[in-house]
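Below you'll find the structure, written out as structure tokens, and then a few comments.
One chain of protein is taken out of this complex; the other chains stay put.
A, B and C are the chain letters, set down in written order, and residue numbers restart from 1 in every chain.
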Amino acid sequence: MSPYQSLREEVYEANLTLPKRGLVLYTFGNVSGIDRRAGVVAIKPSGVPYEDLQPADIVVVDLDNQIVAGKLRPSSDTLTHLLLYAHFPAVGGVCHTHSTYAVAWSQAMRAIPNLGTTHADHLTAAVPCTEVMTDEMIRGNYELATGHQILNVFRDQQLSYREVEMVLVACHGPFTWGKNPAKAVYNSAVLEELARMAQLTLSINPAVAPIKQALVDKHYFRKHGSNAYYGQEGY
Amino acid sequence: MSPYQSLREEVYEANLTLPKRGLVLYTFGNVSGIDRRAGVVAIKPSGVPYEDLQPADIVVVDLDNQIVAGKLRPSSDTLTHLLLYAHFPAVGGVCHTHSTYAVAWSQAMRAIPNLGTTHADHLTAAVPCTEVMTDEMIRGNYELATGHQILNVFRDQQLSYREVEMVLVACHGPFTWGKNPAKAVYNSAVLEELARMAQLTLSINPAVAPIKQALVDKHYFRKHGSNAYYGQEGY
Amino acid sequence: MSPYQSLREEVYEANLTLPKRGLVLYTFGNVSGIDRRAGVVAIKPSGVPYEDLQPADIVVVDLDNQIVAGKLRPSSDTLTHLLLYAHFPAVGGVCHTHSTYAVAWSQAMRAIPNLGTTHADHLTAAVPCTEVMTDEMIRGNYELATGHQILNVFRDQQLSYREVEMVLVACHGPFTWGKNPAKAVYNSAVLEELARMAQLTLSINPAVAPIKQALVDKHYFRKHGSNAYYGQEGY
Partner (left out) sequence: MSPYQSLREEVYEANLTLPKRGLVLYTFGNVSGIDRRAGVVAIKPSGVPYEDLQPADIVVVDLDNQIVAGKLRPSSDTLTHLLLYAHFPAVGGVCHTHSTYAVAWSQAMRAIPNLGTTHADHLTAAVPCTEVMTDEMIRGNYELATGHQILNVFRDQQLSYREVEMVLVACHGPFTWGKNPAKAVYNSAVLEELARMAQLTLSINPAVAPIKQALVDKHYFRKHGSNAYYGQEGY
């Protein structure tokens, strides 16, 4: 039995959730998970359809992107995932999709404003959108540069990756993360719904403004932190 | 056998209808039912996924929100439900969702105008939208205040909760009710469709006005009241 | 065996197609069929959910709307169907739904312009939209008046009910018809798709104009009339 079997199965299951939740067409998305003690990341192989995927197909790489286990090539986005793991130490899973509404906001190069409590239940700020990359970044190590664009927008806007677990890469699409691969996928599904709600809200009332800070705080801290009272112990 | 078993099963079934009708993502909604003779309300437990839910998980509280039966924490929105039951004496079930189009109108802070007979078949007025809460209300007993915002908009607009069984809470989402939990869910599904039809109608003709009163009356009273001639006896 | 069994089964099957095609929510639609030799129309009973419907529930009425067979109340829209049968002698089935996009155009009180070949494959004109009824019509025999509004728009625009098998009733929704109940439902599904395509087309290019007459003629007569060359004999 491979020493990475449980990590691979966890990552495999999280990847299969993408088509079930309607977040991907064909192979347009990937999920990874990290075992920080072992120093390895397991990730979807590049270009393999979800319906063909087996747990043993999940590629295991070390933190320098060297393949440790698996016969297939890892996702072409692996370097982006690795950079996020390196800078976001509490993160256990990362997810990237081309889900329709989140891509539309990314292509529109607009942050998704916090327009209601569905948004505030999950994050305290607008979903940030990165700057467009320079030509030099694109022609250099593109996937690493994608990760740096994400780090840059979090630095520039002084955002916490623990309170904002999602981002839009301009002209591209969303990345999300969480304590494990399943939570990263959960955040991708939530982001897609927030993106859809915001697009519809603006079509009904183009002049709408973000909700007031008291409402953001109320909903976010109802679900997060030591005073949270939503949900059950152990869920 | 629990004395509340039939109420719990009714509330359980109504909650399961939410994902079947596409009205919820993950745990974003809850249905309750009341037994007015016993003085108890049964409601979904907070944060439990619908696919994991069992009838015995449904929490039973008294009208002061004290748990009477059940091992789980009740929905964080329970106080809103209880206030509606207290002020709307003919109501037997209450439903709250974050369904996409109804949320979009709530976030747009716009009442849904009565633009056609699908709307008039179900209610005589625009679907009202509450005022935004003050910071004091948000920082106080928020869920109770949510209920008061609903009562306030019904009072201010002189609406009957029997003729208008749905409301939008500004920046948040819809609440609906009815003679029993299943009817409350029915109203949530109808509201979502009315919200979608109205958004599309305005995108085709932004200058459209609400329908004439004679048409409202005709359709509403075709289905409601002593002269109704829609449907069958006993349905 | 009822003398109307085959008609009832045909109407029953056509009604069940409505939820399968996503054209109805709950009980928001009805299909009928006529046996012109027997002088009877079979129609869905009012307010009965499709999943509960049985062939024996289909109500048979004569052309004066007197029940000939069946224990339930016929659709509240029966008089509209009967008027269409009386004035459109080649029609064998009529369908009424509240499908989302067709209702949106009805509520917008706009005819659906002929913007492409999908439309021209099925009809030679814009999908007409009736005038709004006067208060007198609404307060009188409303369902009969609904039928008259349809006849009026066909008369005023000099449309052939054989070349245009669909109409929007202003502030209400679509009616369609065809040589039999199944074809009437087919036309409702096509209309919903035309309505959706047109709404999206206008959102991309608000200045778009209807297609040229040569293209209308080419596509319509590719599928209809003695020079048609689309499809197979016997389909």
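Quick note on the criterion: a residue touches a chain if its C-beta (ideal position, glycine included) is under 8 Å from a C-beta of that chain, and two chains touch if they have at least 3 such contacts.
Keep in mind it's a predicted model, so treat the numbers as computed, not measured.
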For the chain not depicted, the shown chains it touches: A, C
Selected residue (touches chain absent from view) among A:Leu23, A:Leu115, A:Met133 or A:Val216: A:Met133
Where the unshown chain meets chain C, residue by residue: 115-118, 186, 189-190, 193, 196-198, 200-201, 203-205, 208, 211-212, 214-215, 218, 222, 229-232, 235
For chain A, the residues touching the chain missing from this view: 25-28, 45-48, 72-73, 76, 98, 100-101, 103-110, 132-133, 135, 138-139, 142, 171-173, 199, 202-203
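Everything below uses one rule, namely that only the chains that are shown with their structure count from here on.
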Copies chain C and chain B - interface residue numbers shared by over half, same or different: different
Distance from the mean Cα position of chain C to that of chain B, given in whole angstrom: 33
Sites on chain B at which at least two other chains make contact: 203
